[in-house]
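Omission of a single protein chain aside, the complex is shown with its protein chains in their original locations.
Entry: chain A
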Amino acid sequence: MEAKSRGKNVLIEIIMALVALLFLAPFYFLFVNSVKSFGEILSNAASWPTKFNWENYSKAWELARFSEAFRNSIVITVISVLLITLFSAMAAYRMVRSDTWFNRLLLLMFVAAMVVPFQTIMIPVLKVVNTLGVNNSIAGLLLTNLGLSLPLAVFLFHGFVKSVPLEIEEAATVDGCNPVTVFFRIVMPLLRPMMMTIIVLNALAIWNDYLLPSLILQNPSLRTIPLATYSFFGQYTKQWDMALPALAIGILPIVIFYLLLQRYIVEGIAAGSVKG
């Protein structure tokens, strides 16, 4: 019985390993061809490179203006994620602790907003951004990122704050803490597990977003990585020895981020979906 089931597990393991290789195949194609010469890519796209042309990477880096793109992507993602996490935790905390009709209606609207497709508000939101004078600026993108991401984040925190015991806060208030310090010193640290989920979900979504930044950031010096890659890919279509290293550079940071923090990322996703 034992031996039989172990034998079966080995078989499953082999089959799954083959499926995993199939899943990884696109990355193989990307990386081997990104260092080949143009002629070699055309003659055989599956072979191991005969010579590693690393200068493909430096050329693509220069031409696609990746230095700027990296800086923009990091600034936009970090600031957006920090503010989304802070504001949504604050709002959810107050909405749970102060159960008024306004706060109940607000939660209902946040939940309803999660069903609205981006396309539905995409066109008028540009008008709002224009009216506020933040079009074609990082501030404009931060504003829209916040508005679009807060509903889900508030909803997730809302479910979580309910599990935070009230006694600790009452004790802190008796000790002379005001509501603001209670929140920042006592409640925020207790929210950490859900905070990881919200940081992970938003960091991935904002880092990878193409559509919204493409509508708000027209100036080439403001481009994020997806925008820089898109415009570069448009100029060098079919010039694979330029396009492929650019793609490889584009995905490398997020893949490294994932491999370093995969435990938190996968746990965060699982926790977020069970609540959602």
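Note that in this section a contact is a pair of C-beta atoms (placed from the backbone, for glycine too) under 8 Å apart; a residue touches a chain by one contact, two chains touch by 3 or more; residues count from 1.
By our rule, contacts and distances are computed from a predicted model.
Enquirer: Identify the UniProt protein name of the omitted chain, choosing among "Peptidase A2 domain-containing protein", "Sugar ABC transporter permease", "Pyruvate ferredoxin oxidoreductase" or "Xanthine dehydrogenase family protein molybdopterin-binding subunit".
Expert: "Sugar ABC transporter permease"
Enquirer: Please identify, in ascending order, the residues of chain A that touch the omitted chain?
Expert: 9, 12-13, 15-17, 19-20, 23-24, 26, 29-30, 33, 41-42, 44-46, 87-88, 90-91, 93-95, 98, 102-103, 106, 109-110, 113, 115-125, 127-128, 132, 143-144, 146-148, 150-151, 154, 179-180, 183, 204, 207-211, 215, 226, 229-230, 233, 240, 243-244, 247, 250-251, 254-255, 257-259, 262, 265-266, 269-270, 273-274, 276
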